[in-house]
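Missing here: one protein chain of the complex. Every other protein chain is in place.
We just call them A, B and C in the order they show up, numbering each chain from 1.
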Amino acid sequence: MTDVAVVGASGYIGGELLRLLLGHPRVRLSAATSTRYAGRRLDSVHPNLRDQTDLTFSEPERLADHDVVFLAASRTAAMALVPRLLDRAKCLVDLSPDFRLRDPDTYADHYGTPHTAPELLDRFVPGLPESHRTDLASADAVSVPGCMATAAILALRPLVPLAAPGALVTVDGRIGSSGSGVGATQVNLHAERSGVMRLFAPAGHRHEAEITQTTGLAVRMSATGVEAVRGAQVVCRVPLARPCREAELRRRYLDCYRDEPFVRVVAQRRGLYRLPEPKILTGSNFCDVGFAVDDRTGAVVAVAALDNLVKGGAGNAVQCLNIRMGWPESTGLGFAGLHPI
Amino acid sequence: MTDVAVVGASGYIGGELLRLLLGHPRVRLSAATSTRYAGRRLDSVHPNLRDQTDLTFSEPERLADHDVVFLAASRTAAMALVPRLLDRAKCLVDLSPDFRLRDPDTYADHYGTPHTAPELLDRFVPGLPESHRTDLASADAVSVPGCMATAAILALRPLVPLAAPGALVTVDGRIGSSGSGVGATQVNLHAERSGVMRLFAPAGHRHEAEITQTTGLAVRMSATGVEAVRGAQVVCRVPLARPCREAELRRRYLDCYRDEPFVRVVAQRRGLYRLPEPKILTGSNFCDVGFAVDDRTGAVVAVAALDNLVKGGAGNAVQCLNIRMGWPESTGLGFAGLHPI
Amino acid sequence: MTDVAVVGASGYIGGELLRLLLGHPRVRLSAATSTRYAGRRLDSVHPNLRDQTDLTFSEPERLADHDVVFLAASRTAAMALVPRLLDRAKCLVDLSPDFRLRDPDTYADHYGTPHTAPELLDRFVPGLPESHRTDLASADAVSVPGCMATAAILALRPLVPLAAPGALVTVDGRIGSSGSGVGATQVNLHAERSGVMRLFAPAGHRHEAEITQTTGLAVRMSATGVEAVRGAQVVCRVPLARPCREAELRRRYLDCYRDEPFVRVVAQRRGLYRLPEPKILTGSNFCDVGFAVDDRTGAVVAVAALDNLVKGGAGNAVQCLNIRMGWPESTGLGFAGLHPI
Partner (left out) sequence: MTDVAVVGASGYIGGELLRLLLGHPRVRLSAATSTRYAGRRLDSVHPNLRDQTDLTFSEPERLADHDVVFLAASRTAAMALVPRLLDRAKCLVDLSPDFRLRDPDTYADHYGTPHTAPELLDRFVPGLPESHRTDLASADAVSVPGCMATAAILALRPLVPLAAPGALVTVDGRIGSSGSGVGATQVNLHAERSGVMRLFAPAGHRHEAEITQTTGLAVRMSATGVEAVRGAQVVCRVPLARPCREAELRRRYLDCYRDEPFVRVVAQRRGLYRLPEPKILTGSNFCDVGFAVDDRTGAVVAVAALDNLVKGGAGNAVQCLNIRMGWPESTGLGFAGLHPI
């Protein structure tokens, strides 16, 4: 059994890591830290863990050595913790935004604060199996991308060779309330958040830097909070260099993802679920990707959906762990989602 | 024009008072206080007031004299403010729980803290037009009942003469998230509160003291938070002294509420809305009441629904204002609700 | 009192017309037709009308003459009814898509069926007060635009003189379930529709023809069903001919809508409601419009929100009625929306 710990385990991404790691057949979860809840049972914060574990939260300062440490801290907190944690684990998997961008200036530009550990940026391999599987197999530090970035990258990848050079790709993200975390602030109040179509980022959403870094496309991203707890969807508009027929696009998507265990191509002509729909992915590690051709302009509308806490975070991290350890990639990630829900 | 002020105007009941008073043709809203938001525009907190007013929140300490003052403070805060406010207004309408129970011991028993102004309890007339219309016409201090208490009292009133003496009446309340106020605590987080059936009071909900005080019935009350922002419903089970046929019950309900402008009897045999449903009352001052006979036991199931912020609070307060001023009782309360919603 | 009738009164737009007309001080609603529900009370279908009327649905074939007839029929059904109804009313207000597009070929192109009354298209004035107020004052036939078309046109209008000539404007619509009507089909089942982000039109949504017709812009429109019953929002991306600063844009928006009773400019830097949010407009006739500048590209993101059944349908129709009759434009449309909701 591989010994793992979760630092920052009381948040939503942290809790999802706990759920997946407790159900993982090759892993022993031996520590879960939380400054605020130290000493309390994990299931006092995450009630879905009742009967799954008797573990209690521990102080992050007391973290022992572990084979793998998952870090689910907020932005800037992660930067401060990583130097120390790199010594505590053979492999560190960070789920914060702090080590996603290779260039510290881009980080400062998008997040408004300077990077305090720029010398460590090179050590991190992007935690996206679909684009970095080989590097992940031997990585000692992994940085899992943002949930909407993952969705957008997977939606756009098959189109990268087709995109009109220099043309602007627009990405429109929609996301549930768990994406803004466990903070009890007015932004997350049920009476305010319920039923919204809250365009919290009309342009320039931070994830666009990650999307550009991975795809090379010029991207502008907007994002809207909609009524959901889990779930994220991106709708991307991609001008092509030359007209493409649907059959060719379909072949490209299928070729790109044929061997991927967690990417499904969903692009049907009919049906309630003909394009990627997040709700049926709740709890699963799938990212569904699809597309439609805009007949009048020739542009492609590329779509992706995922559970922001799973393939958009904790599940993706576990998939990276499986690759790193040489285990079957789907280990512990078998839940396929529900219908109806 | 009658000059009115709202103290505690940044909360949800306070905001609803602002909405109704700004739309009231015989009232001039001249002050709305909030310690936290003093100096900011009302519509910065209540976006539905955009274009309805340019007023800003003022410090509660600076409150001038007004014809009528509405107090929408939290429990215990109201007790502390009332002695001073009684001098500031010809009529004070309190929407907190602090002056609802006539007996200070009952208050201490249900709320766990002693009453600090017991000598003032007698000055308050219960703000329930259906039971205290005459007294309200000359009241200088009004205490508006709790939202689920109002619903339960109106559901039960026609049955009081029929109830089996000494028998226990059970009241089961269901309520949306606005009922727990504007506080940004974990209990109100969207990701936690969304889609719940949260039995927050399995027995002994505080409103039962009010229901007993008004109806004389022995009541036990449970309450569950369900997915909704606005809306409250009570389902009461009433053992009768003798069997009653549906026709007799219907006649009693109709007789009881025939002349009431804001109580409708809804007790049909069929249809999606055959019994009181809160959602179609959103924004309206109606309390719908209905009943069904349990054929096997002879008990009556009495039901009521209302918008907890309107007939369950601010609307009821405005209805009391109308009575107090001798205006047509529906003035400013004309909105009848939406379908679908 | 002006005598009015609603044809097709059992649907959601029809029901909303009933609600508004019953509350309108200068109107007498004397007929509401429904083939399916003829003989039944209006409130058996629209429970929010309880105590508002004792009227029953009548057969559409028996419609008498009325001052104004509102037609809330489905597409193609409206085309078939209009020739006859034009003789029954001094003014006919159609809320279907059938008379929105001036060019029958564009209609056939977008809706897939030929227009059967092309000779009547010229008689209809677009029911959009903000762009056709003068013509509406004397119109005998009015065609109310689609809900998302109205939102998009109002969001885009101030930008028309600034838009880069020939550049593509993208419009992304999001809409609640009432937008797909009262039909009990699988698409509308609660268990399927709940919590969706259903991209039902990835490109080429039908409303784009209306938007182009009114604004002259080249538009591509996508649309997503999200979790809501009422409410529509559009997010438009507009490339400009030259860079514009926020202050100039704000001035243009304010100038454009200063005198409009039902358009509010909402474009703040902060706050949960800093850009147009449909939920606080539920039941109201406001269309909130706003914008943000994409600093990197110079494009403008224009946003609008409305209640699809009110300003996106029935309320807009009543506003047209008020103009046609020379009444104050806000008559009967005073409800300003709720917060929280």
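The criterion applied here is as follows: contacts are C-beta pairs under 8 Å (C-beta built on N, C-alpha and C of every residue); 3 or more make two chains touch, one makes a residue touch a chain.
Because the structure is predicted, anything quoted here is derived from the model rather than measured.
Q: Looking beyond the chains shown, say which of B:P47, B:P145, B:P158 or B:G231 touches the absent one.
A: Going through B:P47, B:P145, B:P158 or B:G231 one by one, B:G231 is the residue touching the chain not shown.
Q: Pick out which of B:P83, B:G195, B:G216 or B:P328 touches the chain that's been left out of the picture.
A: Residue touching the chain left out of view: B:G195.
Q: Where the complex has a chain not shown, which of B:D172, B:E210, B:D307 or B:E329 is the residue touching it?
A: B:D172
Q: Considering the whole complex, not just the chains shown, which residues of subunit A touch the missing one?
A: 12, 15-16, 19, 23, 44, 46-52, 178, 229-230, 264, 266, 271-273, 277, 280, 282-284, 286, 288, 334-341
Q: If the hidden chain were put back, which residues of subunit B would touch it?
A: 168, 170, 172, 174, 186-187, 191-192, 194-199, 202-204, 220, 222, 224, 226-228, 231, 233, 235, 237, 272, 275-279, 292-297, 299, 301, 303, 305, 340-341
Q: Touching the missing chain, which residues of subunit C?
A: 12, 176-178, 182, 184-186, 188-191, 193-195, 229
Heads up, the rule we're going with is that only the chains that are shown with their structure count from here on.
Q: Copies subunit A, subunit C: same or different interface, half of numbers shared as the threshold?
A: Subunit A vs subunit C: same; shared/all numbers exceeds half.
Q: Superimpose the Cα trace of subunit A on the Cα trace of subunit B, which carries the same sequence, then give the rotation angle to the nearest 5°.
A: That pair's rotation angle lands at 180 degrees.
Q: Which chain is in the middle, if each chain's centre is the mean of its C-alpha atoms?
A: Given all protein C-alpha atoms shown, the central chain works out to be C.
Q: Centroid from C-alpha atoms only, then distance subunit B to subunit C, rounded to Å. What do you get?
A: Whole-Å distance between the two chain centres: 35.
Q: Using mean C-alpha positions as chain centres, tell me how far subunit A is from subunit B in Å, no decimals.
A: 45
Q: So the centre of each chain is just the mean of its C-alpha atoms; given that, what is the distance between subunit A and subunit C in Å?
A: It comes to 38 Å between the two C-alpha centres.
Q: Give me the residue numbers in subunit C that touch at least two other chains, ranges are fine.
A: Answer for subunit C, listing residues that touch two or more other chains: 272, 277, 340-341.
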